[in-house]
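Every protein chain of the complex appears in place save one, which is left out.
Naming follows writing order (A, B and C), and every chain is counted from residue 1.
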Amino acid sequence: MINLPQPNQMKQNHKLTVIYYAILRDQRGIDSETIETEVETPLALFGKLKEEHGFSLEPEQMRVAVNDEIADWQVKLADNDVIVFLPPVAGG
Amino acid sequence: MINLPQPNQMKQNHKLTVIYYAILRDQRGIDSETIETEVETPLALFGKLKEEHGFSLEPEQMRVAVNDEIADWQVKLADNDVIVFLPPVAGG
Amino acid sequence: MFKLTDIAIDPSALTKTLKNDAAGAVVSFEGRVRNHNDGRAVDHLIYQSYEKLAAKEAEAILKEARERYPVLEAHCVHRVGKLEIGEVAVWVAVASAHRKEAFDACEFIIDSIKHRLPIWKKETYSDGSHEWVNCRHETEAVCP
Partner (left out) sequence: MFKLTDIAIDPSALTKTLKNDAAGAVVSFEGRVRNHNDGRAVDHLIYQSYEKLAAKEAEAILKEARERYPVLEAHCVHRVGKLEIGEVAVWVAVASAHRKEAFDACEFIIDSIKHRLPIWKKETYSDGSHEWVNCRHETEAVCP
């Protein structure tokens, strides 16, 4: 049996909100934005944004939060998710 | 030649001031006193006072100060010296 | 208790919240804005925080401190916004029956705060240049 993709597994556009902090905010020039995209993971999303905006950070230097929880870079994103990329921190 | 004691090496009375702190003050019942005595060292002085007043502490548990400096228990005392026996401390 | 604030931190007012008759020891830490970092003269700092996650992570750190050490009180306040030299950026205080655990818990909390909280610091130097500094890959010397 051929494993054809089902309609709900097909790539489709999500509406994602990205919030920027620190150097990412400076490099993007805005605090946050809402994006229609078909990318499925935070890693792919960051790759796409890095290409568009020339971010200096690499994913390996950062953590990512989805809906205010630390998440895996490979988690599947859903419609209306809020994504925050966390540059290396420096509290205190 | 026979080594006779010279007059100034002979045992003679000193006037010593003893100041008491903590449990020694409680056991002696006074803060300080001036004593005429022929004892020559803090160790001998404490022995004499312990015998008279029943102090519960032993010299091994204490340090001694002579004229506001920590001193050896075997130092020779001089007239008008001020002696403080230091019970185990508990600052802070 | 953890709090983010954009107004000046008053450690003396905060220390009063640590009243506890069973406490024999209170250790507190103030992180202040130094006039120098890594050999450069600093003019001022700007702290940005990801508030929701910072609050969540800070409460987790305080909970860990309570689990690791027998502490009676453990609190932290972190400033955000623009800070001048000498101002308090972060305050941590711990009360416990005995002193060893208060020192250990206070140090554990501030170390964790500095390495785990999503808070970022932009240093502006006396020559007008600025930089986002970070602790994660750097030594203690750079992360006071």
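We adopt the following convention: a contact is a pair of C-beta atoms (placed from the backbone, for glycine too) under 8 Å apart; a residue touches a chain by one contact, two chains touch by 3 or more.
All of these numbers come straight from a predicted model, not from anything done at the bench.
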#### Entry: Missing chain: touched chains present in the view
B, C
### Query
When the complex is taken as a whole, what residues of chain C touch the one chain not shown?
11-13, 15, 19, 21-36, 85-86, 97-100, 102-103, 106-107, 110, 140-141, 143-144
### Task
In the full complex, which bits of chain B touch the chain not displayed? Write them out.
19, 21-23, 25-26, 61, 65, 68-70, 84, 86-92
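The definition used in the following text is that only the chains that are shown with their structure count from here on.
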## Note on the structure
So, in whole Å, the Cα centroid of chain A is separated from that of chain B by 79
### Summary
Here the gap between chain B and chain C, centre to centre from mean Cα coordinates and rounded to Å, is 52
### Query
Multi-chain contacts in chain A: which residues touch at least two other chains?
none
